[in-house]
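For this depiction, one protein chain was excluded, whereas all remaining protein chains were kept in their positions.
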Amino acid sequence: MIIVMARGASDADIAAVVEKIRVAGLTEHVSSGTERTIIGAVGDERVLTADMFEPMSGVERAMRVVKEYRIVSREVHPDNTVVSVRGVPIGGKTIQVIAGPSSVETPEQMAASTRSVSAAGCRLLRGGAFKPRSSPYSFQGLGVEGLEYLQQAARAAGLPVVTELTDVRLLDTFLEYDVDVIQIGARNMQNSDLLKEVGRVNKPVILTRGLSATVNEWLMAAEYIAAGGNHNIVFCERGVRGFETAYRNMLDVTAIPILKRETHLPVIVDPSHAGGKAWLVPALAKAAIAAGADGLLIDVHPNPSEAWCDADQALTPSELATLMRELAPLAEALGRTL
Amino acid sequence: MIIVMARGASDADIAAVVEKIRVAGLTEHVSSGTERTIIGAVGDERVLTADMFEPMSGVERAMRVVKEYRIVSREVHPDNTVVSVRGVPIGGKTIQVIAGPSSVETPEQMAASTRSVSAAGCRLLRGGAFKPRSSPYSFQGLGVEGLEYLQQAARAAGLPVVTELTDVRLLDTFLEYDVDVIQIGARNMQNSDLLKEVGRVNKPVILTRGLSATVNEWLMAAEYIAAGGNHNIVFCERGVRGFETAYRNMLDVTAIPILKRETHLPVIVDPSHAGGKAWLVPALAKAAIAAGADGLLIDVHPNPSEAWCDADQALTPSELATLMRELAPLAEALGRTL
Amino acid sequence: MIIVMARGASDADIAAVVEKIRVAGLTEHVSSGTERTIIGAVGDERVLTADMFEPMSGVERAMRVVKEYRIVSREVHPDNTVVSVRGVPIGGKTIQVIAGPSSVETPEQMAASTRSVSAAGCRLLRGGAFKPRSSPYSFQGLGVEGLEYLQQAARAAGLPVVTELTDVRLLDTFLEYDVDVIQIGARNMQNSDLLKEVGRVNKPVILTRGLSATVNEWLMAAEYIAAGGNHNIVFCERGVRGFETAYRNMLDVTAIPILKRETHLPVIVDPSHAGGKAWLVPALAKAAIAAGADGLLIDVHPNPSEAWCDADQALTPSELATLMRELAPLAEALGRTL
Partner (left out) sequence: MIIVMARGASDADIAAVVEKIRVAGLTEHVSSGTERTIIGAVGDERVLTADMFEPMSGVERAMRVVKEYRIVSREVHPDNTVVSVRGVPIGGKTIQVIAGPSSVETPEQMAASTRSVSAAGCRLLRGGAFKPRSSPYSFQGLGVEGLEYLQQAARAAGLPVVTELTDVRLLDTFLEYDVDVIQIGARNMQNSDLLKEVGRVNKPVILTRGLSATVNEWLMAAEYIAAGGNHNIVFCERGVRGFETAYRNMLDVTAIPILKRETHLPVIVDPSHAGGKAWLVPALAKAAIAAGADGLLIDVHPNPSEAWCDADQALTPSELATLMRELAPLAEALGRTL
């Protein structure tokens, strides 16, 4: 922690800051400049916060030097982590494309979806049973019945499943249905009670970035999960809120290399939710892979214009197959495989 | 719903849209211009969504005409709603200032806080027992023990209490402790499971705006609560995420008159969390009142620089008293009382 | 400047940073912590920039301690500056409301506008002759003819005029027409050539904030003007770009107290352009004044729905008169006059 004193801070002000540093078990390092005094707190900075110092008399600003995240940090774990989902690795040389419908609708729709996912060469199936929607009057997902249809289709095809958990009370149900990967959605990225609970189970977690979460907040949300003991975390970028109205959200492609530098955990991208339009998915998917993403999460539906939600963004089975064919040489050009 | 067809849409494209409108039970109104055809869907628009039409061949755009919120809408309830909290009205002529510490720490701290809140003339006490924090290593609140201290202090002073609920599993505990107003925090504004549950109880709810929620999404979140039967909802603006780094969040003062026009429910403002600095609170509090807010939510602490969280933003008891003295003539100039 | 070295920075890395500090004429202060070394550069920090150090080997981050602005800074000029416009003070106890039409249209429209501005008790007239528009096919302003009509109406009523300069080649024309206050619009806030030129003349300048300018960038833009010798600068907040679509721009009311702390110069607010709707103007105008603004810039038109541009946001003469009547007691409650 660096504490910048205001011009004209008194000796007593400086002494009070020094005292507070010592009480916290750290050592001060006082540097008196021509205009200002700067005080460094040397020791385990993690017990300090800026707002322990900023309200004090004569203090202008306090700045953290060390990052707050630990377990998820690449600093403490330099090698890439590969998260294995029933043998399917996320975060290694192979790029994984997780595909499926935004919401589970019927056994037939799931069977058709799963066939198209398998046929396109994807190794993981997604499908939403519990849908967080903006309107209480919109379809909220089939619930437990949806988990049933999802697993039926997935098990028949031998694909592991990814599905979103929105309510902490449903975690046991997810475990009963043996969901392979629990997704935490954008709206729940800072639902710390939910994060703590999934931190206690032994299931891979896809942690979707909140719509206006900074990368630092996102890493701290992962730290909540990791602190509970579950280190099988995959970050999922799905666009952030911006001022542009020409598409739904702004895919933050820069977050990919930033995360790759800050954390050892895998990073995937959801181009379907980011752009909100099926025709944008191929360009965004390619950009994500080119920027270093370890995988994609893609909406596909046997008949998009009849989908019960997110109809606008789902690829048709044939569009998914085309995209997979186009991604293969791209992956190769980047030294990876699909 | 208005569906704008693309240039060059075929007759078959138009017929398909018309068919979909009819299947939904509405009537079409086709208007063929020089460049484009525009189709209006006449009837109960609420069963339609833009993405039912936008993926269809030949459709350029679909636009909703009627708002999605109903119960919270001023259109269906033109008069202001006054939410009564054990006899204290929020949303009437009187401006209510809810004050207290960000987090409950000790019985002594609560007693001192409550004295300063009462002494300043405030009629509602706040205090956090469950604290959603960015870091899992930060103080997470005293939990149930905090509810205990909060109610002890509040009952002694005869003040109703406001406290934040973060976990749906704690709702019964909140009811047992007879919490007077349940606050839903910014991070949980779109936690629909939590919204549905508080929609079923008979307690006033303060619904804090999410950091990047649009006013429309905020109204829809309130609609989730209202749809469950609980219409005692108070909106709380606390700043949104923006690009500016000179302060914490950007207080969206324009949202106040917008909400006042769109909904009959009361609107309050939290200038402490918005600006994130105690010295900003008076200016922001006055701006909020001048823009038409019905109340304020203010952090106060007997000794801010020793506060266990949000130390930077808490007023001292004497600063709160000064602010209340300054707000009184302002309220009067606006035709209200404090 | 504080330079934070990365974990594992070598002695040679540290030596190189120290050398660079010394070459720039400052002194280093090295503080070796348990995890990292932090180096302070003591002396005139203004010759240093973060990017002199950040690309160096072993450097994690460099942080400025002292602000970059000087002349406009309150640190070097603690007392408020009052900018006088032909005897009308901006920045003193009196709140000034500058009103007039967004664009000058005809002599008759200007005469009617000016009458309404005078009648409402405003002391400064605005009117646009050169209009920066989003579309090249929109009305671009009457140009020099507009300056003519503006001054005719203003001189007849004895009001000083404010009008926007968009093109550096027109500065002489503005001086010939004896424009009293030159406004720099949002789109030109970082047009440094224009800023330098108005920095050389002896006319008050209203510097409108750019749509996505930080407060720091805005202060630096003012510093461009001030560095040329012209210290008669008034800041004008008119809303920033955000994600909300319920209104045009987001009025950044927090910027008002921030500016008041950082600079000695006056601050006014343009609620008409911020909200973009006439019905929002009163609430935003009151919020601005309550937050500490020294004045307002308001669109008024004899017949808004026939205005040649910005029709949506102009008050009618009677709405302006009502607003002025409502602002008077508010100003008084804040210890000011209107």
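Note that the chains take the letters A, B and C in the order they are written out, and that residue 1 is the start of every chain.
To be clear about the criterion, contacts are C-beta pairs under 8 Å (C-beta built on N, C-alpha and C of every residue); 3 or more make two chains touch, one makes a residue touch a chain.
Given the structure is predicted, the values throughout are model-derived calculations rather than measurements.
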* To do: Taking the complete complex into account, tell me which visible chains touch the one left out.
  => A, B, C
* Asked: With respect to the chain omitted from the figure, which of A:Ala120, A:Val162, A:Ala274 or A:Ala314 is a touching residue?
  -> A:Ala274
* **Omitted-chain contact residue, chosen from B:Arg241, B:Lys260, B:Lys277 or B:His301** => B:Arg241
* Structure fact -> The one residue from C:Ala24, C:Met56 or C:Val82 touching the chain left out of view is C:Met56
* Structure fact -> The missing chain sits against chain A at residues 212, 214-216, 239-240, 242-247, 250-258, 261, 274-275, 279-280, 283-284, 286-292, 329-330, 332-334
* **Positions on chain C contacted by the hidden chain, ascending** => 46, 49-52, 54-56, 68, 132-138, 140, 166-169, 187-188, 190-193, 196, 211-212, 217, 220, 223-224, 227, 241, 278, 304-305, 309-314
* **Touching residues on chain B - with respect to the absent chain** => 2, 4, 7, 29, 31-36, 38, 40, 42-44, 63, 65-66, 75, 241-243, 245
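One rule holds for everything that comes next: only the chains that are shown with their structure count from here on.
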* **Numbering shared by both copies at the chain C-chain A contact, with half separating same from different** => same
* **Computed distance of Cα centres, chain C from chain B, in Å** => 31
* Structure fact -> Whole-angstrom distance, CA centroid of chain A to CA centroid of chain C, is 39
* **Multi-chain contact residues (two or more partners), chain C** => 242-243, 245
